[in-house]
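The structure under discussion is supplied below as structure tokens; questions concerning it will follow.
The other protein chains are all here in position, but one chain of the complex has been omitted.
When the chains are written out, they are named A, B and C in that same order, and each has its own residue count from 1.
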Amino acid sequence: MRQRPASARTSPPSAALDAAGHPALLLVDGVSSIGSMDFRMDEWGVDVAVTGSQKGFMLPAGLAIVAFSPKALAATETATLRRCFFDVRDMGRSQAAGGFPYTPPVGLLNGLKLATGLLLAEGLDNVFARHRRIADGVRAAVAAWGLELCAERADIRSDTVSAIRTPVGFDATRIVTHAAQVYDVAFGVGLGDVAGKVFRIGHLGALTDVMALSGVAAAEMAMVDLGLDVRLGSGVAAAQEVYRRTAAADLRAAA
Amino acid sequence: MRQRPASARTSPPSAALDAAGHPALLLVDGVSSIGSMDFRMDEWGVDVAVTGSQKGFMLPAGLAIVAFSPKALAATETATLRRCFFDVRDMGRSQAAGGFPYTPPVGLLNGLKLATGLLLAEGLDNVFARHRRIADGVRAAVAAWGLELCAERADIRSDTVSAIRTPVGFDATRIVTHAAQVYDVAFGVGLGDVAGKVFRIGHLGALTDVMALSGVAAAEMAMVDLGLDVRLGSGVAAAQEVYRRTAAADLRAAA
Amino acid sequence: MRQRPASARTSPPSAALDAAGHPALLLVDGVSSIGSMDFRMDEWGVDVAVTGSQKGFMLPAGLAIVAFSPKALAATETATLRRCFFDVRDMGRSQAAGGFPYTPPVGLLNGLKLATGLLLAEGLDNVFARHRRIADGVRAAVAAWGLELCAERADIRSDTVSAIRTPVGFDATRIVTHAAQVYDVAFGVGLGDVAGKVFRIGHLGALTDVMALSGVAAAEMAMVDLGLDVRLGSGVAAAQEVYRRTAAADLRAAA
Partner (left out) sequence: MRQRPASARTSPPSAALDAAGHPALLLVDGVSSIGSMDFRMDEWGVDVAVTGSQKGFMLPAGLAIVAFSPKALAATETATLRRCFFDVRDMGRSQAAGGFPYTPPVGLLNGLKLATGLLLAEGLDNVFARHRRIADGVRAAVAAWGLELCAERADIRSDTVSAIRTPVGFDATRIVTHAAQVYDVAFGVGLGDVAGKVFRIGHLGALTDVMALSGVAAAEMAMVDLGLDVRLGSGVAAAQEVYRRTAAADLRAAA
């Protein structure tokens, strides 16, 4: 059995707030990470965390999953925004009585029970390690293409999605459009400051090595089709090397 | 709109029987081909054709789909094998009355209606061309690996499954076992005379270019893992070249 | 083909607002009615209508379906409530560009397309008449039990749910609890002013006569179990009489 690694971070995300003595709540958008990467709400001092059903939990879109710290719950008592549907106090009162304040999406709740069962059966550390392995393969492909990630340092890389910078002057969104039209593969566009400068490959959830390779292969074809200086098979081979080396290690460890 | 190509065969499959004046029925096992490759029961003089729900029709296994020529139907009247469940005359009588002689698998029949609707909406010639394209990619990968198909001539190749010969002395079944265990990918073993000498990649049904590439990539990793002289990414690159060239042609044709 | 009946109302719901010269928006909670009973947003001067996927549209819970009149849309420009997720202007901008501002629940949207297709294929007037028939049967059962509806006048009755008053001193919620525990049937409790005074039988969506009868039968058993003065089979027989009379009329009309 593997040991749960100590969190690699030297200081939790809330340290900056604490250091500044700032009363702000620490909110985490974990839509693309919770359930796929390590997340420690209490240990890291997180006040509100939100995720959805459609990524790490491998379900259709439909559930917003929100967690509050005691500090955040206290803040709902003094918050002045007028609200109704999103007043978590109604939700809390109903759940304390074993119910819901509104019609619950029973199917997705049953799905969530099943999905969390699958994650726990695999073991959270194994789930996180699997996403790390798959992400390492995609990152090896990016390097083989001679491209760079949007994340400039290794410690801020995501193991669930890779935003890839394309050469200056090339509209990265064309890759997304082309891959969808020609290869029926959905990549993500860059948003905000990096619109047109990056495209994103999502690699999380119920994903295997070879599924990730199919995404790498599609990106490769799209880039070649659009005239970028990328060699067919180069990124796939780099990712394959990562996958076959680490898969073999997994099997040895399990033996 | 594309024109339906004339059948490439110079003589129909029944020609040999006709030439010999032999009264045998011509039976076709179309499990892995009907719905994915051209098949002309009447034109080719086929007497009995059988397929299943689980390949070209993209459904779960469960339905055996059988067609009889008038000659085959007549033969059921004089056949001497004792039979009950498989007496097609019961089936014929019930269907003439709008029913079934036994409890019908309603779900699969509804699925078959939907599946045939999808095939007809795509257009049978487009469906056949898609399988040809995908098979061409897989065959390009096989050539890039320095391996050969079990089918020795181009005119007997299948567009839905490729049986690949491995080097003499190597047990091809190991590739199938390894890919299933390590990469969660199902290939087929060689059967009968070619057991241990070939492994099979199925490539039919609701399949896209990049799905086929994931199978090629998995085979590649498995072969490298097992010590065969194959370069990672080589087969994938060869298949990618086929797919991107022909996909572009498709788009130009559709424009 | 049947003719669409003219709306039975002598004045639209917005008449009172118009008569008073009041600038308020007319909002309609159509969760339990839209798709099952006649609703005419423009003709009736409705500004905002909301419904869900889980009732008349026969889908799992998950979609809130909202429609705005031009007057309501204009009001969103001057509204002062701070909002983000529920700012329909974002939704409008994205939909104008063929997209969504947030991850859409694709499965439910596909289901809505299918469900609305079913409703249109049946014919909205036929759908409304079916709900009227089924409601008439439930109401006949209520009368046979010697009970009364919460709705005191026929013109404010709902064809999709019947709230039934129980004798003074009896806690109506016990029927709901008992039916769920003993007969695995879900009724609704009274809310607000009528809590404990009524229980509700929902009868909408993909419902047939005999499904409604099973609900009537369950209510009957629960009431007898709990000591109310109701005769087993009495409500069922009254509803059956409605159903068999109107079903026969339907068949004659269709002949």
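Here is the rule we use: a contact is a pair of C-beta atoms (placed from the backbone, for glycine too) under 8 Å apart; a residue touches a chain by one contact, two chains touch by 3 or more.
What you are looking at is a predicted structure, and each value in this text was computed from that prediction instead of being measured.
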| item | value |
| --- | --- |
| In the full complex, displayed partners of the excluded chain | B, C |
| Residue in contact with the excluded chain [from C:Phe86, C:Phe170 or C:Tyr183] | C:Tyr183 |
| Contacts of subunit B with the absent chain, listed as residue ranges | 52, 54, 60-62, 81-82, 85-86, 103-108 |
| Where the missing chain touches subunit C, by residue | 181-185, 208-211, 213-215, 217-218, 220-221, 224-225, 231-234, 236-238, 240-241, 243-244, 247-248, 251 |
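The working rule: only the chains that are shown with their structure count from here on.
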| item | value |
| --- | --- |
| Self-contact between copies subunit A and subunit B, residue sets same or different by half | same |
| Intercentroid distance (Cα basis), subunit B paired with subunit A, Å | 38 |
| Whole-Å gap between the CA centroids of subunit B and subunit C | 50 |
| Multi-chain contact residues (two or more partners), subunit B | none |
